[in-house]
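These notes are about the structure you will find just below.
Every protein chain of the complex appears in place save one, which is left out.
Entry: chain A
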Amino acid sequence: MTKIATREAYGRALVELGRQNSQVVVLDADLSKSTMTHYFAREFPERFFNMGIAEQSLMATAAGLALSGKIPFASTFAVFAAGRAYDQVRNGIAYPKVNVKIAATHAGLTVGEDGASHQAVEDVTLMRAIPNMTVIVPADGEETRQAVFAAAAQQGPVYLRLGRPAVPVIYNGDYRFQIGRAHTLRQGKDAAVLACGVMVHEALRAAEELAAAGLDVMVVNMSTIKPLDREAVLAAAATGAVVTAEEHTVIGGLGSAVAEVLATTKPVPMAMIGIRDTFGESGKPDELMAKYGLTAADIVAAVKGLKGWVS
């Protein structure tokens, strides 16, 4: 199976974007070899600014560049982008609606061995709650590449959530990503799984297993968390059972966003796959995903549970 990390796809896409658009600038906070902005730095050194280990300065300087007509991509780990620099993102970027693209890598438990201090499990909640902010969680490399271009083309702040490990390829070049538009990967009538990021692949695996067991399950990639594709959520709800899946706390993330739509329009039985109000810990990504209930098997069990199947 071909795999590529979304951060790797991001780094390559930035170079491609930089060649097409001379207004694109990139900022990092001493993590360019991890966020993969070093590809851009090598090709466009005059348009790359390392701000050192100073995430507040990173975000505010990006705002200043954007206010002067540049299209800045500011990168660091998600835990620092959304946490350490929250006030700079809120008051300095989102409130004044400045054209800064925050590309946050190493999100979620799949950071792995570095442990809880580096595993952002609540960044989507924080970013989604800020007015004017667009939040995108790409499922694979190709979707990341297209999300980078879409983010640059859209005026205003964007939070792009990217991961550390290589993840399976889902899309080829025929796919067309659009901000705010979910993508149905598999039709189904018995239940629907709405997933984002690495959980999209898990959802596809779960759907195959459930098909073998006789359940026809829809799988939707909800890569834009905000603005949420309400029509896609309502279409999923027509199956009568909805499971959300995210590598993130269940408090305030994709599951909450879907529940907000359904609870106020068309309530259906729901289950949420995600992290249960807890921090992560050190371990291999696969071990952590299993321990915290973020696997295809967990999705299978949740769908069966909603359908009243005793497993």
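Descriptive notes on the structure:
Quick note on the criterion: a residue touches a chain if its C-beta (ideal position, glycine included) is under 8 Å from a C-beta of that chain, and two chains touch if they have at least 3 such contacts; residues count from 1.
By definition in this document, contacts and distances are computed from a predicted model.
When the listed names "ATP-binding cassette domain-containing protein", "Transketolase", "Small-conductance mechanosensitive channel" or "Autoinducer 2 import system permease protein LsrD" are checked against UniProt, the chain not shown comes out as "Transketolase". One of A:R12, A:K70, A:K101 or A:R164 touches the chain omitted from the figure, and that residue is A:K70. If you put the hidden chain back, the residue from A:D87, A:E113 or A:E231 that touches it is A:D87.
Of the candidate positions A:Q56, A:Q154 or A:S282, contact with the unshown chain belongs to A:Q56. Residues 25, 46-47, 49, 51-52, 54, 56-57, 60-70, 72, 87-88, 91-92, 95-97 are the ones on chain A that touch the missing chain.
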